[in-house]
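Just dropping this structure here.
With one protein chain held back, the other chains of the complex are shown just where they sit.
The block that comes next holds chain A.
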Amino acid sequence: MKKVMRKSLLALGVSAAGLVSMSAQADIPIAIAGPVTGPVAQYGDMQTIGAKMAIEQINKAGGVNGEMLKGVIYDDVCEPKQAVAVANQIVNDGIQFVIGHLCSSSTQPASDIYYEEGILMISPASTNPAITEAGYDTIFRTIGRDDAQGPVAGTFIAEQIKPERMAIIHDKQQYGQGVATAVKETVEEAGINVVVFEGITAGQQNYSSLISKLKLNNVDFVYYGGYHPELGLILRQSAELGLDAQFMGPEGVGNPDISKIAGEASEGLLVTLPKAFETDPANADLVAAFEAKDQDPSGPFVMPAYTAVQVIAEGMEATDSTDPFEVAEYLHENTFDTPIGKVDFDEKGDLEEFEFVVYRWHADGTKTPVNTDKAQTGSEETATE
């Protein structure tokens, strides 16, 4: 009897110890959802390294309210169907904070689920306006919108390039078509002649009939809304088929892989990208931390992902809670100093201010900012990478 007693007491003690250590280590899980595999996985990597770095630095500084953050990675392959499955899994896993998703077409359906389940989501990469237009109060983004990016590109085209006959191509996906439409509206308002506006199928490899058509129409400028694998092939085949036109694309094409695919044909491509946060002197320590881990802080979504984690942590700290609604309310009401500058969310969850800059891409995978100051047309600053 005594033996049994002692045994059960011991068991009780063990389980109590277990309980204590559990509550001390009860991490706050944060889901990082985006493409880990698939054709645009490198953008997912940018998001992951940014978010992971923020989590690591916050934990090193003592965590949030004494608890540690824990990043949990989910793979949506940039497919809407997969994104819904991932969102449901995040719900089932009881995670209340999400960094992601990356592709707008994935973020959109996933955000419906997060809103219904009371989960706070911040996308560091999805630029399609519709995502925050739904008016969900727990959905945010730390990047600009296509209807901000499109006009930047459109205005640049109308004022600096002034093409005679322009073509706009997109990949029929939410992101690509969204930004392409925004560009179309801006340039047409400025009186630019858009002679071809057409969609392609993402994953398609043969663009010869499209390029021949652009040649027939004597197109001198092509704007492409979409991601780099398709534009890379279009550039390569355009060079082969003798289409002599200037190309431009959104940040979805601004990736060194485009130079691997298109080679010399990627030289001179124009790209709108978020401002190069890694060149901001205020971020020098952070950049050094990335470089110490042999990671590249210059990807367009790295700093926005870092920022997303940081504002969530600050929200939790200030409200002393991990309730998504309380944190969301705090995010709406306050401003934050972050690596992407001063962050101030409007009532939709969009940033009040976010700057896109036009870059010229080079065949070696680097980029230089194009000086958009009208007084100095044509002059370009030197390499920043």
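Rule of thumb we're sticking to: contacts are C-beta pairs under 8 Å (C-beta built on N, C-alpha and C of every residue); 3 or more make two chains touch, one makes a residue touch a chain; residues count from 1.
Everything that follows uses one rule, which is that contacts and distances are computed from a predicted model.
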*Assign the chain not included in the display its UniProt protein name, restricting the answer to "Xanthine dehydrogenase family protein subunit M", "Ubiquinone/menaquinone biosynthesis C-methylase UbiE", "Outer membrane lipoprotein-sorting protein" or "Branched-chain amino acid transport system permease protein".*
"Branched-chain amino acid transport system permease protein"
_Among A:Pro39, A:Gly63 or A:Pro109, exactly one should touch the missing chain; which is it?_
A:Pro39
*Among A:Pro229, A:Pro300 or A:Pro369, single out the residue that touches the unshown chain.*
A:Pro229
*Looking beyond the chains shown, say which of A:Lys70, A:Arg165 or A:Lys213 touches the absent one.*
A:Lys213
_Looking at the full complex, which residue from A:Glu116, A:Glu240 or A:Asp364 touches the chain that isn't shown here?_
A:Glu240
*asked:* One chain isn't shown here. Among A:Asn88, A:Thr201 or A:Thr335, which residue touches it?
replied: A:Thr201
*Absent chain, residues of chain A that touch it*: 37-39, 41-42, 172, 198-201, 203-210, 212-213, 215-216, 218, 229, 232-233, 236-237, 240-242, 257, 260-261, 263
